[in-house]
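Only one protein chain is missing from this complex, and each of the others stays in its spot.
Chains here go by letter, A, B and C, matching the order in which they are written, and residues are numbered from 1 within each.
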Amino acid sequence: MSHSTSSHAPGSHGLSAAPKAKARTLTRLRRIEGQVRGLQRMVDEERYCADILVQLSSVQEALRAVGRELMRNHLKHCASTAVRAGDAPAEAMYDELVDLMYKHIR
Amino acid sequence: MSHSTSSHAPGSHGLSAAPKAKARTLTRLRRIEGQVRGLQRMVDEERYCADILVQLSSVQEALRAVGRELMRNHLKHCASTAVRAGDAPAEAMYDELVDLMYKHIR
Amino acid sequence: MSHSTSSHAPGSHGLSAAPKAKARTLTRLRRIEGQVRGLQRMVDEERYCADILVQLSSVQEALRAVGRELMRNHLKHCASTAVRAGDAPAEAMYDELVDLMYKHIR
Partner (left out) sequence: MSHSTSSHAPGSHGLSAAPKAKARTLTRLRRIEGQVRGLQRMVDEERYCADILVQLSSVQEALRAVGRELMRNHLKHCASTAVRAGDAPAEAMYDELVDLMYKHIR
């Protein structure tokens, strides 16, 4: 992982400030875990590949929805950090954000 | 699911003809299941959103690799069906294939 | 370009066999050229970035539609080649096709 964004204490940001968003994201991820097990079953039962591919794309869509929610929290966190910090570190923040979007949004 | 391609008996195609591909796909999907649980942990521990997003994109990448393998099996199956069937049903098959690619490859 | 698929004589495939598809594709590409000039105008007039981004994504959608049509022609051509050639070269063809899809479909 080329992204060194990990020196962040838990509790200082995003999800911790939004307990409802956190619960919702966890529910979604548990459902996605179930969908991945469903895919295993389909492969095990040798279902038609096109049907498995359609199902797989709906798991990807569900992950994308989780990503969308996390990104929203992230922007919120970044913006409030930027407000507190003034203009100076903003340039680096834009670069990191745009990088995150264009490398990691699928 | 708008795609009604499911009237295919198990054993008539793709994965059944390739036991190694099947085992490999199942292994990948089990690893992906583990990665999804890892995401749940990260959310639960309120890790930095950007880090979760990077991790999420690597799960998506892993799903994409599974899709790629399934698509390979699917093409193989479609092509051999087309060879047996002659030209007539081919037009519909191309449409279904292109649809599958452009709607469902992420 | 890592893809060495270029030793193909014009006229031996896809588009040449489908003059209507060719004309339609050219019409689409000319419209896309116009849309790209429209983007230049928007940038030149310093329009709101979000609006330019929305416009840019519609150009990308239009290019995707062209790709879809080309892919359809390509599959048709590949499949008929496979029928003529028998099973032997098919494996390489599947690999090339899947590669094309997963590297180049956006």
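Please note the rule applied: a contact is a pair of C-beta atoms (placed from the backbone, for glycine too) under 8 Å apart; a residue touches a chain by one contact, two chains touch by 3 or more.
Treat the numbers as computed from the prediction; the structure is a model and nothing was measured.
For the chain excluded from display, the touched partners among the shown chains of the whole complex are A, C.
The missing chain, though absent from the display, is touched by one residue of A:26, A:62 or A:105; that residue is A:105.
Hidden from this view is one chain, which touches chain C at 1, 3, 5-6, 8, 10-11, 13-16, 22, 25-26, 29-30, 32-33, 36-37, 39-40, 43-54, 56-57, 59-61, 63-64, 66-67, 70-71, 73-74, 77, 96, 100, 103-106. Touching residues on chain A toward the chain that is not drawn are 64, 68, 71-72, 75-76, 79, 82-83, 87, 90, 93-95, 97-98, 101-102, 105.
Operating definition for what follows: only the chains that are shown with their structure count from here on.
One inter-chain figure worth recording: chain A and chain B are separated by 21 Å, centre to centre, where each centre is the mean of the chain's CA atoms. In chain C, no position touches at least two other chains.
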